[in-house]
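All protein chains of the complex are present and in place, except for one that has been dropped.
Labels run A and B following the written order; every chain starts at residue 1.
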Amino acid sequence: MSAVPTTTEVKTGGKPPSGLSEFWFYFSRNKGAVIGLVFFVIILFVAVFAPFVAPHAPSSQNRELLLLPPVFQEGGMWGHILGTDAVGRDILSRLIYGARFSLFIGLVVVTLSVVSGVLIGLIAGYFRGKVDTFIMRIMDIILAFPSLLLALVLVAVLGPGLLNAMIAISLVNQPHFVRLTRAAVMTEKTKDYVVGSQVAGAGTLRLMFLTILPNCLAPLIVQATLAFSAAILDAAALGFLGMGAQPPTPEWGTMLAEAREFIQRAWWVVTFPGLAILITVLAINLMGDGLRDALDPKLKRS
Amino acid sequence: MPLLEVKNLTVEFQTASGPFRAVDGVSLKVDEGEVLAIVGESGSGKSVSMLAAMGLLPWTAKVTADVLTFNGRDMQAMSDSDRRKIIGKDIAMIFQEPIASLNPCFTVGFQIEEVLRVHTDLGRKARRDRAIELFQSVGIPTPEERLGHFPHQMSGGQCQRVMIATALACNPKLLIADEPTTALDVTIQKQILDLLMKLQAEYGMGLIIITHDMGVVAETADRVIVQYKGRQIESADVLSLFENPKSVYTKALLSALPENAVGGRLPTITEKLTDAEIFAGALR
Partner (left out) sequence: MFRFIFGRLAVLIPTFLGVSLIAFSFIRLLPGDPVMLMSGERVMSPERHTELMHQLGLDRPMYIQYFDYLGGLLTGDFGSSIVTKRPVLDDFVNLFPATLELSLCAIIVAIALGIPAGVLAAVKRGTWLDQSLMGVALVGYSMPIFWWGLLLIIFFSGYLGWTPVSGRISLMYFFPQVTGFMLIDSLISGQAGAFKSALSYLILPTVVLATIPLAVIARQTRSAMLEVLGEDYVRTARAKGLSPFRVIGVHALRNAMIPVITTIGLQVGVLLAGAILTETIFSWPGIGKWMVDSVFKRDYAVVQGGLMLIAAVIMIVNLVVDLLYGWVNPRIRH
């Protein structure tokens, strides 16, 4: 239907909107994305200012108040809004401190896997040939294992702990960035602007990083958002299996593992840490959907 | 009684920047055995008006018309399932991009036999025979073999022949051809156009050709409607339109034909005319 106008056609005259304001125009149109952003900012704020926001220290135990229910249930106290755990620690405070760990894990994992994945993907997609085949076979091998199993085994090799968990998760996440970058580089490389730049005498490094890479960023940003939430989930899963952060660290997955035995007696020690994971991951994924709509011109529609 | 009669057809789309009127007060009539051409630039609402008449626009489009009848039956009052009994059977349509218009996941044989299965009570064997016969009539060599092919195994011209064969499967009374040759090579364009005209005469059906190409109009049409930005500018029989165009826009269109070029440069339409000038002589 050639006669149906799109909004971009209608907006004639005036100067074209700047990149950022155009991005915000598409991003803010997605209500879910804005809600996700708001939640994410709140979680970020709480994490950064945890010592000021949290009513108690995350590891201080109140031996008089073990397994205290949350405030809205009979027997709850305003001093411990979400109740206490089996050794009398305030759950809300632990969740607030836990946000620090989750966001930190996400950040480290995404940084590690993006930097290494993009670099390797650039090399594979730019040089092709044997280098490419070799790299892609290695990525196939990593992808032949279920990610969580590989991470679990890697942590078993490296020794349990938060740092090793982050390294392991970065490693299993990284092939996605390699594949994505490689595919994007391969399509961009044949385009006229790259050939033009090459003819103009640009060197290999300049072509790779300054000419091609910036034009592959959109899908990478979207994938990075998804990897951020996936990293939080994986780290929590490793913590839950006892191979991530070790107790008494107030990491959400580790908290869940500790709470498992009280599942029949005290629902709140199990419910709230998981809810915190779900809300954080959901907020990031909502933002990811909004980013995809705003950055992927193929999906832009009026 | 005209085969297809449309009076004051209007189509509006809801867009982010308010309602957009793609077709504004279009009226037309086609008789049996008559060839009508609708000419206009892209975006002039040619295709949309025909899709609207067939009820093929998405639900986001708002279609209104004073009269919309086919063979004396009111298409607007009809239920969807009644309309589907006419569409594909008595009114058939072919499109601009023949390869994209065929489903890549099914053989062309399946796609042509599907129309027969829905609209006739022919058996499996009879449907196949009819498909072979149709392929022969549109000039596809070795039809038995071709029926088992997928669209991507055929050329654009071959695919358009398949589309035409599919459209003719139930002996339609009216065929709407939406830019049937635009996406094809120049040599193939002529073949397809000749084929369409031959079949039109053979079947005695009404034919609406939507095009932006005045050359196509001159070769095929009995009558012509000129459309611009969703509105009709001129309606005339083909001879008087070419010899004595009334509207400034039509004149400009004709002077833009390559054979009318003066010097090395083709005149373009918009640099000379404003919308107000064009619409000044508009019908309605």
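Assume contacts are C-beta pairs under 8 Å (C-beta built on N, C-alpha and C of every residue); 3 or more make two chains touch, one makes a residue touch a chain.
On a predicted model such as this, the values are computed, not experimentally measured, just so you know.
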Q) Looking at B:21, B:62 or B:84, which residue reaches the missing chain? A) B:84
Q. Quick one: which of A:184, A:243 or A:294 touches the chain that's been left out?
A. A:243
(Q) Touching the hidden chain in the complete assembly: which of A:38, A:87, A:131 or A:156 does that? (A) A:156
Q. Among B:42, B:153 or B:244, which one is in touch with the chain left out?
A. B:153
Q: Can you list, in ascending order, the subunit B residues touching the missing chain?
A: 51, 54, 56, 81, 83-89, 92-93, 95, 97, 100-106, 114-115, 118-119, 150, 152-153, 163, 166
Q) Tell me, which residues in subunit A touch the chain that this view leaves out? A) 32, 137-138, 140-141, 143-149, 152-153, 156-157, 159, 229, 233, 236-237, 240-243, 253, 256, 260, 263-264, 267, 270-271, 273-275, 277-278, 281-282, 285-286, 289
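Everything below uses one rule, namely that only the chains that are shown with their structure count from here on.
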Q.
Based only on mean CA positions, could you tell me how far subunit A sits from subunit B in angstrom?
A. 51
